[in-house]
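A single protein chain has been omitted; all remaining protein chains appear in their positions.
And then chain A:
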Amino acid sequence: MNPELGNFALALACCMAAGQAILPLIGASRRDARLMALAPALAVGQMIALITSFACLIHAAITNDFSVQNVAANSAVSKPLLYKITGVWGNHEGSVLLWAMILSICGGAVALFGRNLPSALQARVIAVLGGVAAGFELFCLTTSNPFARVWPAPMDGQGMNPLLQDPGLAFHPPILYTGYVGFAVPFAFAIAALIEGRVDAAWGRWVRPWAVAAWCFLTCGIAMGSWWSYYVLGWGGYWFWDPVENASLIPWLTGTALVHSAIVVEKREALKIWTVLLAIGTFSFSLSGTFLVRSGILNSVHAFANDPARGVFILGLLALVIGGSLLLFAIRAPQLTTGGLFAPVSREGLLVLNNILLCSICAVVLTGTMYPPFMSLLFGKTISVGKPFFDATTIPLAIPLMVFMGFGPMMPWKRAQMWPVLRRLWWAACVTGVALVAATFQMREILPVLATATAVWVICSSVADIAERLRLFRQPLGQSWQRARSLPRAVFGAALAHAGVGIVVLGIAGMSQAAHRIVEVHVGQSEMLAGDSWTLTDVKPAEGPNYTALVATIEVRHNGRLVTTLHPSKRTFASQHQTTTEVAIHTNLMADIYGVLGDKHGDDANPTYVLRLHYNPLAPWMWLGGLIMALGGALSLSDRRVRVGAPRRANTVDVVVVP
């Protein structure tokens, strides 16, 4: 387990990926079974090599091998073990290696779980994944090698950015990257389909589980990222429309559209070209978002070490992957056959509407993110596009999306009538009306009120959908139970995911009513916020493993009864001369009580402290809802229909074995 072994394994993986990109493609076009059979073998080999390589880097970090430049720059002897491990992906070089490793695991997964695919399709999918992997492994080896040595080796490392020393952030990047990289599989399926010149229902059915899996990870990753910024940055906010956040939101939006449009391909053989374009687009956005942020073009608070020279390599790679795939699309897509027709009022019609609205939101976010650098390039003007723009443009698009979301799952395919659907949703509509009235009295602002009402609508209509399918309360419970057992899990998954969206939006609407105060107080002084009395009772110094801290004690009382005691603190990291604020949060799931310790003023005899006090109603629902969405996706992945009974193509072309 030494760095040279890691470097060798990385180079080996790069060679295998190159072979994986070329040989199966030749095999598939010549129908040579032996060349095609190389694809899964090389994919698994590449996966093992990269896992080895990554393990070597982790080993170097754990054993404090500061002769490795990356470890010296990002680790230190005094760092706790968990952060030594997670610090491996907390920097540019390590995270590129993590990215490549996840991509190779995706390739390995297609090799291992895709055995029921036609061998030519499987070979082409693995080849495309191999091509992308080869590019990124080359990038890793040439411009950002995590195994580069430094001589003479320093006695101690420089330590990592204290903001990253946090359990939430430890697992955020791997999950988020799995989401980003996971969309490489639908992308590879799309390219393979374009090469074959054939998209059919079976293709839709094969590609959808991969898209759903990637979507689950991306959803979890975004929720965790938002949670991290909520409790680490200490601004009381959860989403800042920062380029890095938008870079994850854009593929999520197109990915969500993809998950839905693939249903139409699977069930009705319509929207085929569009679905292929979405698959290409989603992965292209994942790639360009993450890597453009690192080139320094997008101005972000989550700055990675910016290096324009590195950016040129990335841009070349992006041009090859994205440009190449869109060129193939431009040549091949016009020849794809068009599919089944449908009436505007039908399940397909609503799914098309879902796609239009999701892609409009995506276009708006993309415009807002890319506008400042392009204005600066074309007209030399510096402008900032912030929260007001995004709020004003995305919310009016999200509200109709949610309204239609309630109808979608109840609509029959092909041609539907509005009336029977409305009749089954009457009680959901009533509850929504009550919520609308209640919210109007509570909030008085138009957008939060509408958001609350539509969120309640989405949750109720999801429940109504399941209740309707089970014939709940119209049949004996035993029969409903029988129906529930025979109902596909994907139906429950979809309802759960939709309800999750409603819960997230309720959380966001609740947060719009958050109250906060910034106060400067002496020890012992009380302040009122949101009907509670907040008293600073004590401020004490404390020692941590690689920092010193100042810990405050704030007692929060409601009508004299102690609700909670908060211990927000400020940490000073000596090795980086940096301070971080540790937020104290008490939650009862209906609201968060959130305290931050700010600066100390005055002399030591009679000091005052700046405190930020927040009362955030429904805040935990945002992340809980995200988790529920991902669980819904996972539930639909566990559906029998995905695991067994994969469809056969109508007329499979037999592979000719070349002797």
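Keep this in mind: a contact is a pair of C-beta atoms (placed from the backbone, for glycine too) under 8 Å apart; a residue touches a chain by one contact, two chains touch by 3 or more; residues count from 1.
What we mean here is this: contacts and distances are computed from a predicted model.
Engineer: Refer to UniProt and select, among "NADH-quinone oxidoreductase subunit N", "DsbE family thiol:disulfide interchange protein", "Probable inorganic carbon transporter subunit DabB" or "Cytochrome bc1 complex cytochrome c subunit", the name of the complex member that is left out.
Structural biologist: According to UniProt, the chain not displayed is called "DsbE family thiol:disulfide interchange protein".
Engineer: Out of A:V125, A:L318, A:L550 or A:L613, which touches the unshown chain?
Structural biologist: Looking across A:V125, A:L318, A:L550 or A:L613, the contact with the absent chain belongs to A:L318.
Engineer: Identify the residue among A:T142, A:T338 or A:T537 that touches the chain left out of the display.
Structural biologist: Checking the options A:T142, A:T338 or A:T537, the one contacting the hidden chain is A:T338.
Engineer: Give the residue, chosen from A:V352, A:V365 or A:A552, that touches the chain omitted from the document.
Structural biologist: A:V352
Engineer: If the hidden chain were put back, which of A:V88, A:A193 or A:I297 would touch it?
Structural biologist: A:I297
Engineer: Extract the touching residues of chain A with respect to the undisplayed chain.
Structural biologist: 235, 270-274, 277, 280-281, 284, 292, 295-299, 308-309, 311-312, 315, 318-319, 322-323, 326-327, 329-330, 333-334, 338-339, 341-342, 352, 355-356, 370, 372-374, 376-377, 382-384, 386, 388, 518, 520, 598-599, 601, 610, 612
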